[in-house]
Structure formats: C-alpha cells, structure tokens
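Questions regarding the structure given below will be posed in turn.
Yeah, one chain of the complex is gone here, protein chain that is, but the others are all in their spots.
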Amino acid sequence: MSGLTVKRLVAGYGGDPVLREVDFEVQEGGLLAVLGPSGCGKTTLLRVLAGFHPASSGEVWLGERQLTADVPPERRGIGIVPQEGALFPHLSVAGNVGFGLRRGERGARVEELLDLVGLSGFGARMPGELSGGQAQRVALARALAPRPGVVLLDEPFSALDAGLREELRADVRATLRSAGATALLVTHDQEEALGMADLVAVLRDGAVAQLARPQTIYSSPADLGVALFVGEAVTFSGIARSGLVRTPLGTLPVSGEGHGTVLLRPEQLILGTDGVPSIVEDVLFHGHDASVLLRLADGTRVRSRVQGGVTGRAGDTVAVSVNGTALFFGDMP
Amino acid sequence: MRRRARIVTLAAALLASTLTACSSADDLIIYSGRNEQLVGALLDQLEDAVGIDVEVRYGGSGEMAAQLLEEGQGTEADVFFSQDAGALGAIGAQGRLAELPADVLGMVPENYQAKDRSWVATSARARVIAYDPRVVEESELPRTIEEVVDPKWKGRVGYAPANGSWQAFVTSVRVLKGEDFAKDWLKKFAANEPKRFDNNISILKAVDEGQLPFGLINHYYWYASAAEKGGEANMKAKLHRVGGGDPLALVNVAGVGIIQGSNQSEAARKAVRFLLSEQAQRHFADQTAEYPANPGVKSSKHQLPPITDLQSPDIDLSKLSSLQETVKLLQEAGLS
C-alpha cells in the first residue's frame, strides 16, 4: 500500500472541464472521503484515478510512482468497488474474489479475504444468491485481493437500507484498516463521509472546497456552502458589530464584522427553562435523540436536536438557549 | 460427373474447398435455366459427348439471363440452356451469344432458330387448354382465342401472369393479330375475371382438384403431373389442343446458345450438337413429353406429332423476347 497524491488535476468532456485543479493527498493506510453533491465531478475523479478517463493536465502519484495517462487501468494497481458491487454474474463468489489473482495464489488468498469480510464459506455461491450487503462485501474483497495501492469506493452503500448501511460502514472501515489499505471513498452522504473517513475533501464545482479532518469540517467549515452541505443547520442573517450579532435567539458572540449569516447546529439549541421562549410545533423521535421543530416569538422556525430526556409535546412552550459558539460567515462584497 | 465427389469434399473440408473457385477454366460450364429434374439425367451423359468435364449450374431462366448479363465478359459460362426463347433473345440482343455453326442450325427447322443464328431450339412445347371433364365437355371448349373471352367463361379460366409462356402467348397475339386486337382482347379477358395462378403447375393442380374448369398451360406439365401421380389414368384433368394457327396453339421452345467469348467453344459446339442428337432428342420426347426440335426423332413413349406438323401460328420466335410492349399492354389491362 502507498499514499495517493493528486496535484492540480484537470479533466473533462469535450471542452467542458468537470474537474478544475483538484489537489489532495491520502496518507498510506488512510481513508479519504470525497464528499460532494451529484454533478460535482466525483465520478469523473474516480474514472481519472482508475485510468478510464484521461486527465487534461495535473499529476497523479501513487507512492513514488507517477500515473501518467499512458498507464492503463490494469497496470495502475488501483482497485475499484463500484455502486451496487457489479459482481461478475457468471462467476461464483470465489471466482469473483480470485479474479484479479494469479491461479496459484487464489485458494488461500480468497479464503483469507472472505474471512476478512465475514463471508467464510460463501465461496461457492453465485452473485444472484447474495443480499445487497453481502454482494458489496464480496466486491470489496475482490478489490482488495490483489493488494492494490489504493482502493476506490464509489458510493458503495447507496443502494442499501439504513440499518445495513450503518453496519456495513463499520465493517468496511474495519476491513480497510486491518488490510492496511489506502482508500478513497466517494459519496454524497455527509454522515457517511464524516463517520468513516480520516480526512474529508469537500468537492464543489470540480474543485476541493475544503480538505480537513471530519471534526474540523463540521465545526469549522471553510465557507457557508460547506457548512450547509456537511450537516443540518439553523441560520439567521444579521449584522456583526464588535463581535456580537443579534438573532431571534438572542445576541450571540461571533468572530467577524458586518453583514453576514449566523450558523448554528441543531444540537447547539438547548431546551430548558432558560432562554428565549418558543412553542413546540412537532417532535420527531429517533430513539437515540429527537428532532424538535420550534416556533420562535417572531415566527421563525428552527430545529433543535435533543439527546434523550424530556422533549415536550406539540403545543408546549419551552425556553431555548444556545450552547457553544455560533459560526459567522460574512457576505461576499 | 464429379459432382458427388465435390459435395463430399465440401462437407468434409469446407475451408480448403472454399478458397478456390469450384469450376475451373478447363471445364465446360453450362448455365441451365431448365430444371434439373427434367434435364439432369441427360446432361449427365453430356460429358462423354464433349470429352471434357462438364459443370452444370441450375437456376430459373429469367434469373440466369439477369445473372449472365450482370456477369458480362467475366462469366465462366460457356453454354446457356434456356427454358424459353425469350431469355436467349434477351442476352443475344446484348451481343452475349456467339453465332452457331451451319451444321447445327441445319438440324432444326428454320422457324425454330434465331434469325441471327445466335441460338437454336432444342425442344418445343405447345400452349394447350387443360380442362376438367367433370365440369365441361371438350366440344364446348374454345377453338379460337375469341371464344376464350366469351362471357360464359366468366371467372372460369385460369392463367399464370408471371409465366414466360403466358407472356409469349400474349406477344404472339399482338404480333399476329395487331396491337388493337390484342388490346381489345386483353380488355375482354380481364373483364371476364380470369383466375391468376403462380405457374402452369398450379393451374393444372387446380383443374385436377376440381377448382377450375379450364386453364391455359403448356402441354407437357400434364405428362409430368401424370408421372408424379403414377399414370395418365390418374389424371382428372385432360388436355384440349387447339389448331389452325391460332395463338392458343402457340409453340414455344427451349433452346441453347453459346456464350460469346467462351474459352471452350469447341466443346460448347459439341454440347449443342449433342443436345440435338437422337439420344438427347428422344430424351426430351420420352422423359419430358416435349416435341423434339430435330424432326427426324420420334418419341417412343408419347403420342406426339412431329414438330413440323404442329399447327402453330407463323411467328418469329425471336420476337417473343421483345416483351416490353406486351408487359405494358398487360399492365394497362391490369393483368401483369
């Protein structure tokens, strides 16, 4: 395994660049999530890295080796896990996993990988007999089998239901860790990106808007766009003067001056006896937490995320206070 | 003949046999528009007469004429053996037939060969009326073409519009009786709602099966059908022969010509001579019940009058190839 470095990468179709100057680096053994809305260039990035689409300019390095356009996909040492797995329908599970291995090394390695993804004994099954999650694990085992420099995962969990997705995410992360694999995960799901990756690159309009650890991305987004994309938010527009801005939730301390947007995460809104009075409009109970829709005195609706405990009922009047610092993004002049 | 041997070779070693053309320039190649069932046995005997290997290619006369014209100078064919004079006339008119030697032409009456000596008849067939005696008496049947269009036969006459013999018959009406008569006759014929058939065989079949009172066909189909049915007595349909030089008695011929530029012209001439020999002529008379073109030969099987006795209309058979006008006429009458 080796690290992956991408420098000033530009690629597109016809005259239209889809990727404009993408830069990032994945440490050896690291997991980078590329997060972005559909159409931001995620798929093109994967295709360029895997060698299916030529870059217009820029560099791709796998460890010490530069992957120029003339290195074909089969000599890159980059494994891929496509959406919905894309298992070879005419081969058994073992046949799929062993597909990239030389004949002699198949038996033991296939067993080892099936074991790694928790599917020992499934070797003889055909892809049609697997569940979606199992198919996805086989696809991962298949990609890991030849010990690639990097594994690219293309929205690998998008076709699965929520519970399975959660479980599989953890499994995949563990598998990648224990295989010591360098991995690049492409997704439009912020929870997935933030929850799984060591580093997250937010891709927007073909360029990396922010590259940071998940906590940093969430707590200190580079701009309002990133902030809104990586998680639920409560926003107010306001004017900051001397580090203070007036909002319907009271005057909050911020860093910044002038016209701009104040951004709070729903979990920063604390319900209790202190603070601004508001009326509970609706409660969505999730088990581990609950989402409470509130109407403030001026009619503004905001959402609060509450951990367990009492949440009140629709029609109740509660007081809302703000915990922690609010983010402030000044308007572009 | 090496045909069977070649077939086996082909089946066994397809690739080897396909890389070389099957017929070599050393063979005599005959394009036969006449059916293999009718002349295959005879052409098998041809090899001894010409002294070199003979290859026969079978097909329809009209399609073969088109093929010969498309092939042009490049053709491998040496001899064209045609079911009718029209196809010979069509390729002769394009200069694709060589002149035949005098001794060959001398074996056949002058009205059964091309004026430009490009082809000669090998056998003849006459237009006849096949009728169903269960439905009509022979004495009631037409004796002239005028009687064919009598309204009493409305919807009861069969004809084969795509058949060369029918086209030749209509041409003879035009040539013999004039354009106006032909036009008028065709109009009446069409108004009589004749039944269309694909070919002579279908007409005869319809008559024999009692679906059609009578139809205009060639005489020898009746004998072929009788042979297939195991004897003349098994035929329900009977033949009615019209005389007196009426177009209904038109005699058409099968004939042969040598392809212009043949590199086997000596063998080709031998082949033509063989087709006019007593052996071949008797074959036509016995096996296919055709009139031998060589008047010196008689059938040993069928009661066929000599070709010189046929009361055929007096007509230049080469003219039967000038069918453009006929077809136009037929189209105008809605009969093509």
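Note that the chains take the letters A and B in the order they are written out, and that residue 1 is the start of every chain.
Please note the rule applied: contacts are C-beta pairs under 8 Å (C-beta built on N, C-alpha and C of every residue); 3 or more make two chains touch, one makes a residue touch a chain.
Criterion: contacts and distances are computed from a predicted model.
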- Its UniProt record identifies the chain omitted here, from "Iron(III) transport system permease protein", "Hydrogenase maturation factor HypB", "NADH-quinone oxidoreductase subunit J" or "Protein ALUMINUM SENSITIVE", as "Iron(III) transport system permease protein"
- Note on the structure: Visible partners of the omitted chain are A, B
- Looking beyond the chains shown, say which of B:T75, B:S172 or B:S312 touches the absent one. B:T75
- Query: Out of B:A206, B:A267, B:A285 or B:L329, which touches the unshown chain?
  - Reply: B:A206
- Contact with the hidden chain (one of A:P17, A:G63, A:G100 or A:G312): A:G100
- Query: Which of B:G59, B:P109, B:G261 or B:P306 sits in contact with the chain that's absent?
  - Reply: B:G59
- Query: Can you list where chain A touches the absent chain?
  - Reply: 50-52, 72-80, 82, 86, 88-90, 99-100, 126, 128, 142-143, 145-146, 148
- Message: Touching residues of chain B against the unshown chain: what are they?
- Response: 2-4, 6-8, 10-11, 14, 17-23, 29, 35-38, 55-63, 65-67, 69-72, 74-76, 86-87, 90-91, 161-162, 164, 167, 196-198, 201-202, 204-206, 209, 211, 221, 224-225, 228, 230, 321, 323-324, 327, 331, 336
